[in-house]
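What you see is the complex with one protein chain gone and the rest in place.
All chains are identified by letter, namely A, B and C, in their written order; residue positions are counted from 1 within each chain.
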Amino acid sequence: MATIIWTTIGAILTLSVYSFLYKDNPFYKFAEHLVVGISAGYYLVIYYFNFIQPNVVAPVFLLRIGNEAIGLGSSMWWLALIPGILGLLLYTRFFPKFGWVGRWSLGIYVGGYAGLGLSPIMQARVLNQIGANALPLTSITNVFLIVGLLGTLTYFFFSMKHKGVLGVLARVGIVFLMVGFGASFGYTVMSRVSLLIGRVSFLLHDWLHLI
Amino acid sequence: MAKGSDIRNIDRRFIFVLVLAAVVWPLLHPLRLPMDISPPVQSVYDAVEAVPAGSIVMLAADYSPDTMPELQPMAETFIRHAFRRDLRIVVACLWPASPPLVEQALGPLSEEFGKEYGTDYVNLGYMAGGIVTLLGMGASIPETFPTDYGGTSVDEIPLMLEVENFDDIAFVMEVSAGTPGTREWVQQVQSRFRVNLASGTTAVGAPNFYPYVQSGQLTGLLGGLKGAAEYEILVGAPGDATSGMDAQSVVHALIVCFIIFGNIVYFVSRRSEKRLAQDV
Amino acid sequence: MRRVFHILLVLLALIAPAAGSLEALEATPIIEETEPVLLDVVPPGPPCSLTVRDYLENSDFGDKIEIEWGLSPDDGSGACDVTGYILSRALAEGEVGEVLDEISSGVTRYIDESVEPGVEYYYNLVSHDGTSPSGRVWAGPTAGRANLFQWSRFSVLVLMVVFFAMVARFTAVAGKGAKLFVRRIPGLNAIEEAVGRATEMGRPVLYVPGIGEIDNIMTIASLNILSHVAKITARYDTPLIVPTARAVVMSAAEEVVKQAYTEVGNPDAYNPDNIRYLSDAQFAFAGAVNGIMLREKPAANLYMGAFWAESLLLAETGFEAGAIQVAGTAMVSQLPFFVTACDFTLMGEELYAASAYLSREPKLLGGLKGSDWMKVVSIALIAAGIIARAVGLESFVAWFQTQ
Partner (left out) sequence: MRRVIPLAITFLIGMFMLVDFFVPHHVVSSAAAEMKQWGTIVIAASILLGVGNLIRVHYKKISRKQEGWGYSIVTLSVMVVMLFFGGPWGTIQEGSVFNWIFLNVQVPLQSTMFSLLAFFIASAAYRAFRLRSLEAGMLLVSAIIVMLGRVPLGQFLTRGLPEQATLPWLTETIMAYPNMAAFRGILMGAALGVMAMGLRVILGIERSYLGGDK
């Protein structure tokens, strides 16, 4: 019995979302506000229990989580204070006089991740691509691949006028881009339809028992 | 891309209704659109057909509910195929979530074919350990799986008295969603014990395993919903996978029709606009 | 510039010996299947030598030790009955310790990848014929030491230095007042037109900075463009709605928009309620933005930043609501959907270029020129790689295939 009730609720919510396809309506508005409210509460709780509690609160206040004593006995417990303070600094923006301090933590975060990303991107997206595209020009497909890459890269030249050879190459690049976009558009249809089949079979099978 | 003139855009809701119908209709009333059978799927079918009646085959089910849409039809069709050919089935799982999923398929099919639990088929359930479990099965299956899924000792199951190790298993169908799965079965079991092994995997995973088909380590391979649908057709029991592929075909064709129709409308209206311009 | 090349030369001199020793790595012995051996009671001869050393050929964390030995006289010759070797590792001299691995016959090298950096280990090895082991040979102690430079990534460093040098050079040139040409980016004018139309219609502008976190460079580029858009809306008093999926992006967007309104001299027009955090959950966010589009009826929708599958949900709803739409993203998988559903799309690098272009700061334009020259270098290297492959210089291509 309980299953029937919950499946029915699930079905009503599903139909509420689909009603959006007809036009905006109270059912969709309800579903939209419901999902926003649940996710706000969900992420607040999850972020606290998954990041803040084990990494800041437990070591600093020597909390026990279950049978495990996190931070107790660790001589480096004070390290946990740093992210805790950085996190708190974000809230200085509510005090206009000290708002600038909050930029410290943002600066550390953004700067750190910018630095972190640079070398792997150079490696994976430039260096390895150079290696992967240095193909022997023995087959038509390889020539095709290299011409396409050359054209696409030329399209992305910003500081040179697209005239003459560059103009021809950039145009080749646009054609490749369009073929690529069309192809990946077509390729994605299947996975999106699968999602719909999944929801429809929930309605027809789990809820209405028609199939 | 620019929008083009808005007059030429029909109400989107018309498109939405057609897309919905194109998905719902094949699910309710399977269309059985023609389908070419790819060689790896044909090999799976042929391999099961080649097993002498009365032999024992194994269904190794290693998947969880999230990949059910693709993999459950494979397991169901294999069970149907085996029962119809009077093969006896031993089910063994390396994934904890798998045994109840296989039960869902075994229940109705054993009724349909009038098969007895314990003599015609057995579900050994889940055993932890991955590769270690596989190697253990190579030495002794009853020792690796001392009880079945329901907790009955294998010594009390008539079918299991005939099974010692892979020498007694004529064919293994591995339905796998990841690790441990097809790769471990090929590397640890097929290469050591030379079992007759075929596999069914998700569409995402399939490309990784085609090399094993080429090298002969896998007798055949079912890849994703499409592979499942082809197998259903071969066994002559079109089911969920076939309906799903029907729905895919219809929606894809429908979108192509939309595009063609849209272009016809575009050219006709452009021509009439030109004519209007000339008249004025 | 010259200094940079000096550094490069020194670095090149350093890599030469390392590159030479790399070749030794490739020579892994071939293991052949041996015929089944009859059981016997005569043990095979022990391995004739055993040496251990810190693994140096590839830079590591100090967690690897390399072990090499000479084959037993009965391996492949003599009684020809060795089926394999057993390698053990201990922390104290004279102890057998734990078995590390069983190694096939014919192999003479093993890399222990499970050592604690700095801890000294003793190794010992026996050969066996399936029934009886030989005498034990010993070696050690040795410890794994961490390296200070990852030589396998040297090529990455070289290209980074080249790229940064070019960016630095063109930034300096631009800073001195040299005029740099930058080609027209079609989507850019479209942004201004879209905002202009919203103003004419007296309807708001919707700016979605993607669902990426602020550490995503696409988000940073987007905040740059947001600053430009906010200045236009501030001037015309057009409401600007910025829905966000990340709290930090929301607070950064607040700062950016408030600052833009202040700079234009219209701080009172800034409405903090229009910079909104909606949800961290992808589709909850998309659903809520769709609601904004249908209820607050923005006349211009700008999608700039990192988008995933929600791209088409937003762009199709926005189209239905009749808004002019301009998108910009470097998410390759979503570009097809923006290109089909929006009026204009900034593709890939155009997003970053646009953000540099809008600022019109010479310092930022220098980066564009540097990127272009890096493309030329990349194309040249691909060409060189093709030629190298043709003449059999595979190692040149391998230099780019780092891990």
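Keep in mind that, in the parts below, contacts are C-beta pairs under 8 Å (C-beta built on N, C-alpha and C of every residue); 3 or more make two chains touch, one makes a residue touch a chain.
These figures come from a predicted structure and were not determined experimentally.
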Mind giving the shown chains that are in contact with the missing chain? A, B, C
Absent-chain contact - pick from C:105, C:199, C:227 or C:301: C:227
Using the definition of touch stated at the top, determine which of A:61, A:78 or A:91 touches the missing chain. A:91
Positions on subunit C contacted by the hidden chain, ascending: 59-62, 117, 146-150, 153, 156-157, 163-164, 167, 213-215, 217-221, 223-224, 226-227, 244, 246-248, 250-252, 254-256, 258-260, 263, 273, 275-278, 280-284, 286-287, 295, 309, 312-313, 315-316, 319, 330, 332, 335, 337, 339-341, 347-349, 351-353, 355-356, 363-364, 367-368, 370-371, 374-375, 378
In the full complex, subunit A touches the hidden chain through residues 6, 9-10, 13-14, 17-18, 20-21, 29-52, 55-56, 79, 82-84, 86-88, 90-91, 100, 103-122, 125-126, 129, 132-133, 141, 144-149, 151-153, 155-156, 173-190, 192-193, 195-196, 198-199, 202
Which residues does subunit B use to touch the chain missing from this display? 1, 3-4, 9, 12, 15-16, 18-20, 23, 33-36, 226, 229, 245, 248-249, 251-256, 258-259, 261-263, 266-267
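Basically, only the chains that are shown with their structure count from here on.
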With centres defined as the mean C-alpha position, give me the subunit A-subunit C separation in Å. 16
Please compute the C-alpha centroid of subunit B, do the same for subunit C, then give the distance between them in whole Å. 36
Between subunit A and subunit B, what distance separates the C-alpha centroids? Give it in angstrom. 30
Multi-partner residues of subunit A (each touching 2 or more other chains): none
If a residue has to touch 2 or more other chains to count, which residues of subunit C qualify? 339-340
Can you list the residues on subunit C that touch subunit A in the complex? 153, 155-156, 159-160, 163, 180-183, 185, 214-215, 217, 220, 248, 251-252, 255, 278-281, 283-284, 287-288, 290-291, 294-295, 333, 335-337, 339-340, 347-350, 353, 368-369, 371-372, 374-375, 378-379, 381-382, 384-386, 388-390, 397-402
For subunit B, which residues count as touching subunit A in their complex? 13, 16, 19-20, 23-24, 27-28, 69, 225, 240, 243-244, 247-248, 251-252, 255
Going by the contact rule at the top, pick out the subunit A residues touching subunit B in the complex. 21-22, 189-190, 193-194, 196-198, 200-201, 204, 210-211
